[in-house]
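The following block contains the structure, expressed as structure tokens.
With one protein chain held back, the other chains of the complex are shown just where they sit.
For reference, chains read A, B and C in written order, and residue numbers begin at 1 within each chain.
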Amino acid sequence: MKKLINNPDNVIKEQLEGMQAAHPDLIKVNFEPYYITRAGGPSKGKVALISGGGSGHEPMHGGFVGHGMLHAACPGEIFTSPTPDQMHLAAKAAHGGAGVLNIVKNYTGDVMNFEMAAELAMADGIKVQNIVVDDDVAVKDSLYTAGRRGVGATVLIEKLCGAAAEQGMDLEKLSDLCRTLNQNARSMGMALTSCITPSNGSASFEIGDDEMEIGIGIHGEPGIERKKIATVDEIAEEMTVSILEDGAYTRTTKEWDFSKNEWVEKEVTDEPFKKGDNVIAFVNSMGGTPVSELYGVYRKMKEVTDKHGIKIVRNLIGPYITALEMQGCSITLMKVSDAHVKLWDAPVYTPGLKWGM
Amino acid sequence: MKKLINNPDNVIKEQLEGMQAAHPDLIKVNFEPYYITRAGGPSKGKVALISGGGSGHEPMHGGFVGHGMLHAACPGEIFTSPTPDQMHLAAKAAHGGAGVLNIVKNYTGDVMNFEMAAELAMADGIKVQNIVVDDDVAVKDSLYTAGRRGVGATVLIEKLCGAAAEQGMDLEKLSDLCRTLNQNARSMGMALTSCITPSNGSASFEIGDDEMEIGIGIHGEPGIERKKIATVDEIAEEMTVSILEDGAYTRTTKEWDFSKNEWVEKEVTDEPFKKGDNVIAFVNSMGGTPVSELYGVYRKMKEVTDKHGIKIVRNLIGPYITALEMQGCSITLMKVSDAHVKLWDAPVYTPGLKWGM
Amino acid sequence: MITKQQVLDWLRKSSDVLEENRQYLTKLDTAIGDADHGNNMYRGFNKVKSQLDDHADKDIGAILKAVAMTLISTVGGASGPLYGTFFLQAGTKMAGKAELDGDSLAVMFRAGVDGVKMRGKAQPGDKTMIDVLEPVAQAIENDIKEGKSVSDTLHHAVEVAEKGVADTIPLIAKKGRASYLGERSKDHQDPGATSSMMIIKALSESVG
Partner (left out) sequence: MITKQQVLDWLRKSSDVLEENRQYLTKLDTAIGDADHGNNMYRGFNKVKSQLDDHADKDIGAILKAVAMTLISTVGGASGPLYGTFFLQAGTKMAGKAELDGDSLAVMFRAGVDGVKMRGKAQPGDKTMIDVLEPVAQAIENDIKEGKSVSDTLHHAVEVAEKGVADTIPLIAKKGRASYLGERSKDHQDPGATSSMMIIKALSESVG
């Protein structure tokens, strides 16, 4: 197994130890159970922004804990949702008195575990809201599937909501912002290679030297279609067009209703992109694709957005939400207002994302 | 070939087009010949810091053009030194009236081409100095080899000298700083996999599933030794110890003597690390190794530096000087003074490295 | 009658069989999921096993609830909350009991399965553990109503569970990760259905 690891059973612990050793000024790692909070402790009077999910997507989420982004992150086992008690303890450690917003990627496990965590925290008197991110257009409908996966939009939402939380936005407004940003975002991913989870030691799928997978998620799972490997222009065009021409998307969301004191389901519809939209464009490496190739993707992606009358006002290019050492990339486009752009430009200082301070 | 590219002949051009499209606020790419300057033009009255080398190491060097780092970068063909005319034109475009410092990685081609470029620029009346970076301890002696390769230290030197240039340091002092930093730095690299250059389409070396190469450079060349793959602890320890226990290193350097108006050769000796040294530690991915694994490397590396009484005062962890999609890592340690640390902390705003503004 | 000792036995046997089949379950999950189901089940039930000695003074309901808490806090993923809910609901209904007769067994199983259905919203045919759990719950209810012994009921439950597992193979998944694959999820056996079958088999073997 081509990995820089020791015993597969200790991978997460040791990598977190390394992370703690590297960034004692930024983060504090709790072991047993695992959660990562800001080195400076909770932000008094501000909503605590928390996320979490299976490990293997680094720098997400632990690398995004710090000023202007997350207050805490819960790493699960590799590709496995963390558990409610972990999330609950992270919420208690990060809570600054103004409630907690959990950013939850839409996977059956993550959603269920974060719901249970929210219930535990609320039983402790902490106000908690869960907003689910589901931006992956590779999953077509929500009626016959577990719904769209939460992928690249998560990173952008953590940055933007993190800036808003830093500025003191209250839980309700922050939840609205988070929901809006998710509704404004769509993503699509592809893989040239599979990846190897340390405990299994072999690739999660076999793929020929001349093949690729389109419509993958971030867990080494096969995508929606296997094809002959194409040029970057063809790949970037297919992905961008899938995102831009994706129609209205409707699914049922579940959020906590603080007046009724219960989970309430609502039907929510995302509108398609339209000419004149301003977007943040995010070209992401799945871990094994170098940034040089991402620039090749960006080039064609921008050609396509230009042609559609979509204006890229900000971008992010690099390995931010990965699937271990998988080769491949994803594209995320998120429609933004001027106010959102200001949040994007606001200072951020985390192990994985830094600017403005 | 598992790459996100179109025609191998256009890879560099298209990736530079993508880079230009992504960062018009930061950089300006010149095509025919290729060079990258700051979007804002030359910095009047400041030394222009320039580097360059073969492509395939992104984000180095083009990704380091911007405030607080390089003024220009010259990308060659993949793994091939750029040419003197390219470097010469870049120098003319970036020159702010206070001379040019070329940071040259120690490869036969780079050194010769940058020398010819310096001569061309000086014929145009531009003061130019070349400082060669040679930090790779995998190359033991300089008498029976082309000397130590320039690897990870290049990134740190570009950051630190970039900050000093931004603060107005003159050419002579900046050259001294550059030389000192290089003498203070040592690196070691290893690979789990080979890499594929687009024009060749096949791996530069074959390597078994249970093998690794120790002492590699950044050009897909085999290293000094092939071994059975070891644990990250063994690998990180071997590399760190190689760096820390590397003895005095002597070689002949060639710099321009402005009083004699000719190249002058000097014997220069680097002293080994010693207890009590403060260092910047840089754990670098060769392109295909995700940051999670780098944290595993960092963990053990820090254990070893701690044991040797070496104090890590700053660190950098990620894919900054890569060999295409190669899996593997390198460690660089650079002894620094408090003044150097201030230069490290100074603002930098480039496509590949951002903080402080 | 299922004794408390047999319940503890069941948990130990479940843990053993899930450990033996760790690779196998993960391999099933590799094809249509994210390659962790065997690892998840092993991690959870291994912890359950390590705590069996702590249950000496507890009634069956309390034991099952303790198992639930352990699974919820160690398994993660989708199967953690689902199996956690199964044992939590089953344990709640069995509160105070020192042994279980046929009716209790049926009630316990139905409560657990309904819990999983509520939590995960899956229906039979969605290619999940529900394709084993629901027919087994129904078979147990029917067999007990028809007066079958606990032992016979459980033997029959194993057959139903095995059929449930096989039935998942041709299905297109509508819940869980496998649903992302659409048509490509066909011709693969559901990992969660498989682990459910193993746990039911462990119960039958513990009772005899």
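As a convention for this text, a residue touches a chain if its C-beta (ideal position, glycine included) is under 8 Å from a C-beta of that chain, and two chains touch if they have at least 3 such contacts.
Predicted model only: the values in this text are computed from it and were never measured.
Among the chains on display, the ones the left-out chain touches in the entire complex are B.
Across the entire complex, the residue among B:46, B:71, B:149 or B:340 in touch with the chain not shown is B:149. Of the candidate positions B:38, B:67, B:186 or B:219, contact with the unshown chain belongs to B:219.
Of the listed positions B:167, B:200 or B:250, the one in contact with the omitted chain in the full complex is B:200.
Of the options B:18, B:82, B:99 or B:296, the residue whose C-beta touches the omitted chain is B:82. Listed by residue number, the positions of chain B touching the unshown chain are 33, 54, 76-86, 107-109, 112-113, 116, 138-140, 144-146, 149, 197, 199-200, 204-205, 217, 219-222, 224.
Basically, only the chains that are shown with their structure count from here on.
Centre to centre, using the average C-alpha position, chain A and chain C are separated by 31 Å.
Averaged C-alpha coordinates give centres for chain B and chain C that are 56 Å from one another. Annotation for chain A: no residues touch 2 or more other chains. Counting partner chains per residue, chain C shows two or more touched chains at no residue at all.
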